[in-house]
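Taken from a larger complex, these chains appear in their original positions, while the remainder are omitted.
Letters A, B and C mark the chains in the order given here, with residues in each chain numbered from 1 onward.
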Amino acid sequence: MSDHTETPAAAGSGTETRSGARTSRVASYAQRFGILIALVVLCVVLSVANEYFLIGRNIVNVLRQTSINGILAIGMTFVILTRGIDLSVGSVVALAGVTSAAFATTSSIAAVAGGPFPVVVPLLIGLLVGAAAGAVSGLLVARYNVPAFVATLGMLSAARGLTLLFAGGRPIPALTDGYRWIGTGDVLGVPMPVVIFAVVFVASWYVLGSTKFGRRVYAAGGNPHAATVSGINVARIRLSVYVISGLMAGLAGMILAARTGSALPQAGVAYELDAIAAVVIGGTSLAGGVGHVAGTLIGALLIGVVNNGLDLMGVESYYQQVIKGVLIVAAVLLDQTRNQRA
Amino acid sequence: MRDALLEVSDLKKSFGGVTALSDGRFRLEAGSVHALCGGNGAGKSTFLTIVMGIQQRDGGTIRRNGREVSFGSPAEALENGISIIEQELSPVPAMTVAENIFLGREPLKAFGRIDFARMNDEAQKLLDRLHFDISPRARMMDLSVAKLQLVEIAKALSYDAEVIIMDEPTSALGESEADQLFTAIRRLKEQGKGIIYVSHRLTEIFEIADSYTVFRDGAYVEAGRIADTNKQDLIRMIVGRPLTEEFVKENAPGAETVLSARGIDSRNGVRDVSFDVYKGEILGFYGLMGAGRTEILERLFGLTAHGAGTVTLHGTPFSPRSAAEAIARGVAFVTEDRKESGLVLSATVRNNVCMASHDRLSGGLSMTRGAERRAAERMIDMFGIKTATDTLPVSGLSGGNQQKVVLGKWFLTEPDVLLLDEPTRGVDVGAKREIYRIMSDFASKGGTILMVSSETDEILGMADRVVVMRDGRVSGELSRAEMSAEKLVHLAA
Amino acid sequence: QDDPLKIGAAVYGLNAEFMQLWSEAAENHPAVQSGEVDLTVFDGRYDALVQQEQFETMITQGFDAIVFVPIDVEAGATAVQQAADAGIPVVGSNTRVNSDLLTAYVGSDDVQSGRMEAEAVLEKIGCEGGVVILEGPIGQSAQIQRLEGNMQALEACPDVEVLEQQTANWSRAEAQTLMENWLTAHPEGIDGIIAQNDEMALGAIEAIKAADLDVADFAIAGIDGVTDALVAVQNGEMTSILQDAKGQAQGAIDVAINAAREGGHEPLADLWQQYPDMEWADGAKGEYEVPWTPVTEENVGELLEMRQ
């Protein structure tokens, strides 16, 4: 008993809360202002520095380039809110990519017998594979108390191995047009990856902010003991968030395959780092219970804008790495000093 | 005879080698308040958490309305009409009061959306009914311990359960808030509910309970009707031997000013507070919840930014910028919230006791193991801390014993000036007396004590002088001769 | 002279030496030096999607031509498609891409290098004994093709047993660990080490030294001709097959300039003189094959000189 709540160091960091759940929700967005300002400042600087940055086409590029990491980061937000972490997303991206692609390729070597199938079949397969991978990690964490870091690191390694085995180490090429549409199609001029990202974002906003499940995710992360005593099945919540993260990884894997036109077994390496970074930059605490997908969106955009801007300006690769490191820290620093207590 | 709301027999529980409970027995009748009494570590909380399904028993039976039950989780206990206020407050810090109260059973509107408006409304109504002055929209992490406790009370009551377990619900409360709770309890009793009540404040038990059960060392000792017993007998049952007077006070204040505050400010509205403390004196601070007593101590100890005003210690300016500086000047601070600021729960008793005395216990770089062990053993002895060894993590100690570890940590620093914020919170009668004796000895030997307390008895029993606070300002100062419960309450309100 | 041509070089990754040599050579192309071409090198960070996104960026900025070193044969095709849709010519270099929209490909035949290095090892061990193969990341085109070449050579020596075959991901440290373990598992059996790049061969050499064995007792070969490998060749520790990064990079830029100008460009790079077999053919050929150069004790001094 006596689970240690641990108000993280920032507890009560000068946030005046008076008038309510509503206000408190607004306040919680206000805490993102720091990082939002960082994003805006960065965008202003970039649009002054480079004539192409603000043109519609580049904005579409940035959004499209953010969408995969953004989708992963949203799934990751759920996991991190429960004090967990999912290192396996990059590998699951590849696993879902190749398994679904096998049902959607016109190449006779790689196809599953009878294929290619109409797009819904590979789509379901990809989601299913992602969810299954998430369920395995989730079970290990929720039911067998394996630390999330270890469980998902195991999955990172195992899923990558399975992917390579399944695909024989080679890409699965020649995907059907239906499948490719997920990555290259558009709706009223908005590219599909962006559309999917938007839908996922809105859905997660709704789920986390307005549903019972969302409250339980926050509670299970904020104080698992209190949640349990309040009759919440914390293990089930924990399991669910890994399934959600797996689903998102599955989705991202298919978008990736569809965008690149073939499913690569070595896709997605180290994607977990960017996804976690987006979440943490967005203000979600790795200690659980505190954070919001809106922050994650901004975090993901920030990373996307930095990558895009540095490429646009043709900054040399090595300098890029230095600058990127500095910028990410600077953005959070700006946020941090604003929110610091006293 | 009607089936009891709850009947427990022969409940057993051990943690590894440590037996926490060997024979837990209890019978709760409808429409009654039943006090569960026992010293620190007697197994009360263990018993109650098992009933609630938070922990699993090793043996024994639990009957609910005559039917044998076995709760695998608190969810099942809640379904069976049992709710709990746990001894250790356990809020979800980033959530609002209303969200905490309705955790897991939020009111919904269309499309499964949570009806925040209704949730806040209902929380507001609940809090109003209990006369608790808390906004349902405030976030838990912004609340003081006392308010957290009120929220937990409101939450437990809101389940409309038939059996309500209250494990030291008033340990962080002042008397007026406790009175609000008692009003609510009486109402529940009339509705035929059963309440299990745990408290180390015996006056409360005689005020509210109908019957009692006493545990000692994990085993049932005796049960009966409160009407058939008295304080002396109950103490005898709890402690296992008779105890005479409750307060031990032998110190006499000297004339030398040790610490002197002039016009100090602090955050949360503490303004223009001045006082002097003398060598060998116990200065009490009394006030209602939120009067600003804690803030004064935090300010003195260097934990909050310094506002206006000056403080001198032994005649020289004293404005520490960190706890380390304060400790170096011979000041110690037993904080109010042991879980938050008092203990490292994952660390052992020994390491917690030694935590503020690292320099003293090390030879240069290395810690002196022997010195650490001896120090821990000395404090375990001095405060009667009940633990199998000093190398168990404090998270495995009972609440009252954890409090004693905090006291031990600070006495080990051999301070001149002791800041005590609710020092006997959750401590049993026997140990309380011990602590009072230690305080008295400390002052007799020339130590100086500043003691914040919400218990009038404690102030009246131990303080040489009392500063009464109201809304962040000093509303009066009384000498020992002038003190009375009425005057204290009058000045505080 | 009008505005410089904007040419982008999208390479799969710049963290290892070979692509660094490649991009340095690209920057040193006479046309880039003279300002005729404004060259931007994009680091693909070993991710097919990042490369594709860099194509999007170049298209947005209206580049005149792109030189492409893809991370993957298949995944690069989409990027090429996008550039083609935008009317930007793409010239492949070093690594193939499975697309018929490529203006041309300037590179070397990996199958051939795989065969050459394996033959060097087999010759040294007299076509008998045991060999191990250190592979690149499985599935990458260089790994697939070099392995194909390895196997072609091995077919000629049926008495040679392949004891182990495993990826060390082009990495010296990984190869070193792998080799240490193999030396334990096959205490007497390993005679030859076929490493699909130099880094891994160098790792194997260090493992042999760490096991207190004599490097001279092993036939070791790698591919690429990175600087450390040249030194090792000089010390008689291994054989390397030089992949001409400079030739590939500069040749591709010449072809790209020609494509951007829609013909008529006079090639400026050295390689057109260096290799008599390479024919410029008005920049109109679909494939330019840059020959491999086995590094020998004779030419290694000169090659090292060029690295200074």
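We adopt the following convention: a contact is a pair of C-beta atoms (placed from the backbone, for glycine too) under 8 Å apart; a residue touches a chain by one contact, two chains touch by 3 or more.
Here the structure is a predicted model, which means the values were calculated and not measured.
Only one copy of each distinct protein chain is displayed, but the complete assembly has the stoichiometry A x2, B x1, C x1.
We take it that only the chains that are shown with their structure count from here on.
Where touching is counted per the definition, the chains common to subunit B and subunit C are A. A centroid comparison over C-alpha atoms places B as the chain most distant from subunit C. Mean C-alpha positions place subunit B and subunit C at a centre distance of 72 Å.
With centres taken as mean Cα positions, subunit C sits 35 Å from subunit A. Among the residues of subunit A, none is in touch with two or more other chains.
Within subunit C, not a single residue touches two or more of the remaining chains. Looking at the complex, you find that subunit A touches subunit C at residues 52, 55, 57-58, 61, 64-65, 68, 164, 167-171, 173, 184, 256, 259-262, 264-267, 269, 307-308, 311-312, 314, 316-318, 320. By the touch rule above, subunit A contacts subunit B in their complex via residues 1-5, 7, 11-12, 15, 17-24, 206, 210-212, 214-216, 218-219, 222-223, 225-233, 289-290, 342.
Touching subunit A in their complex are the following residues of subunit B: 45, 49, 52, 54-55, 73-75, 78-79, 84, 86-88, 90-96, 98-100, 103-106, 108, 112-114, 116, 119-120, 135-139, 141-142, 305, 339-340, 345-346, 395.
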